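A protein chain is absent from this complex, but the other protein chains hold their places.
All chains are identified by letter, namely A and B, in their written order; residue positions are counted from 1 within each chain.
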Amino acid sequence: MFRAARSSLSLFVVIGALAVLWEVVKLLGGDPSEAWTPPFQWTVASDLNMPHVWDIAASFVQPAQRNGPPLGLVLVNAGIFTFREAFGGFVFGAVLGLALAIVFVHSSLLERALVPYVVASQTVPIIAIAPVLVIWLGGGWLAVALISAYLTFFPVTIAGLRGLRSPDPRALELMRSYASSSRDVLWKVRLPAAAPYLFAAFKVAATASVVGAIIGELPSGIRDGLGGAILNFNQFYVSGPPKLWAAIIVAAIVGIGFFALVRVAETVVLRGRVAPSDA
Amino acid sequence: MTRRLAYYVPAVAVFVGVLGLWELVVRAFGIQQFLLPPPSAIAFAFVEHFDELTTVGRNTLVEAVGGLVIGGVAALVVAFATARWVTASRTLLPFAIAANSVPIIAFAPIMNNWFGILNPLSKMMVVAVLVFFPIMINTLRGLTLVDQASLELMRSYAASELAIFAKVRVPNALPYIFTALKVSATLSLIGAIVAEYFGGSRSVLGQFIITEAAFFRFANAWAAIVVASAVSIAFFLIILAIERVAIPWHASARIADSS
Partner (left out) sequence: MSDSIVRVRGVDKVFGAGADKTPALQHIDLEIPRGAFVSLIGPSGCGKSTLLRLIGDLTQPSAGTVEVNGKTAHRARLDRDYGMVFQAPVLFDWRTVQGNVELPLEVSAKDRSARADRAKAMLALVELTGFERRYPWQLSGGMQQRVAIARALSFEPAILLMDEPFGALDEMTRERLNIELLRIWKQTGTTIVFVTHSIPEAVFLSTHVAVMSARPGRIIELIPVDLPQPRNDLTREDERYFGFITRVRERLRGREMGRPGAAEVAAS
């Protein structure tokens, strides 16, 4: 309890410090006002490029469009939409990634044949394939989830391979001495041993899936999610810079939130085992 | 030697097989170019647009490398500075990890506004922020996750903090740093391409792909995608080569840690 309180306190301290730092930069090099003329003039710190913290905060409650709902509500809906895509992609990617790892552990031929391409797949700029996928699958959330899955499966496969191979060889020999089937070995030895590795990968994958969902929305013409919101507010940036910042903040919250969710799941599943790693 | 070659046979077989099957299916079923161009068309597009692809590829690579250098140097400076103070690095690490799960590409439009949409620096800064956190986190881990017995050994020699840093912490961090650099190499190229999506110079890989795809010239787009991953892989291999020269002693561990 105490530790949770302290860590949430330090979270507020850090966010507060960032906000103060932000305003200090603006005091030093922002736009002049009636009350204060900053000693420097930095374009980066102008109201257009770095809107005041309070302007960003206020933008959440102001309507996004004339007579529309407040921006905060729009962004929360967009965040939920993107999170759904990301979660779908995460589940796809995690299942695919783990399945590949299990296959590779059991077949060195397939491992040698396919692992190089699993690695190479991550050098392909996914955003470039997104338009093609969108044409194949139609512009729905499924295409976005698949793009998200593409970024998600890789860390899971690599960590899964390592984790499934991590059991002590003597534990495997012990199972052999019981004449257990390879399915038993998988469920009773390999997967439990791989669990910490997998959770480390899931945490990376959670972040990747959100990135994938946002990237996937860009070329697919989906305007209901955060990627769409970012693209939209970017186009009308000059008329309302705080809106883009608000969208970015919500994107950051979704990313960190998903990460934290996996972290919590890890603590629950791995309780009594090693302390959760931080990555 | 022959055994090593034999190891790669299945991978090569898959490569040839998939390309052949791809070509065959596209031709046999008359799949239209805009859905999936056959490999031969992509190869043809590559040859035809070779000069343009070289130019856009080079421009994007400059953004990626520039960003990796800026972000990498900043990350190393921060990690080295904070590793000296245990409490500082312990407080910092969770926030760095949290920040690492922020979708950084969301900042691409902001960077365009900050540094000028046509200035390659705006793309470099997206890449720099993207690679900053993985490199910093890994470096900090490498500097702090040191074998306790090694520290005791140094203490028994009455070694100074500086000596411990130079002789234990830094060498211990090198493999961590290279692991992060290898990840960042591919990340930097993808980051640059995604950042290009938010506008700027037209003579870059990202814009080339988008434009060609928009006009349904998919063979050209795919040729550019191949260039992008080839550059990415080459970048990765260069860092791998530097790693082998820089930390030859790590050869034993590398086989198990090649991801």
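One rule holds for everything that comes next: a contact is a pair of C-beta atoms (placed from the backbone, for glycine too) under 8 Å apart; a residue touches a chain by one contact, two chains touch by 3 or more.
This one's a predicted model, so the numbers in the text were calculated from it and none came from an experiment.
Asker: What are the shown chains that the omitted chain is in contact with?
Answerer: Across the whole assembly, the hidden chain touches B.
Asker: Of B:V26, B:V168, B:V194 or B:I210, which residue touches the hidden chain?
Answerer: Of the listed residues, the one touching the omitted chain is B:V168.
Asker: Among B:L21, B:L35 or B:L153, single out the residue that touches the unshown chain.
Answerer: Answering carefully, the residue with contact to the hidden chain is B:L153.
Asker: Which subunit B residues would touch the chain omitted from the figure, given the whole complex?
Answerer: 147, 149-150, 152-159, 163, 167-168, 171-172, 174, 247, 249-250, 252-253
The working rule: only the chains that are shown with their structure count from here on.
Asker: Just give me the whole-number Å value for how far the CA centre of subunit A lies from that of subunit B.
Answerer: 17
Asker: Give every residue of subunit B touching subunit A within the complex, in rising order.
Answerer: Interface residues on subunit B, with respect to subunit A: 7-11, 13-15, 34-36, 91, 93-95, 97-98, 100-107, 109-110, 112-115, 137, 186, 189-190, 193-194, 197-198, 205-206, 209-210, 213-214, 218, 221, 224-225, 228-229, 232-233, 236, 256, 259.
Asker: List the residues on subunit A that touch subunit B in their complex, please.
Answerer: 7, 10, 14, 43-44, 48-49, 109-110, 112-117, 119-120, 122-129, 131-132, 135-136, 158, 162, 203, 206-207, 210-211, 214-215, 218-219, 226, 230-231, 234, 237, 241, 244-245, 247-248, 251-252, 254-256, 258-259, 278-279
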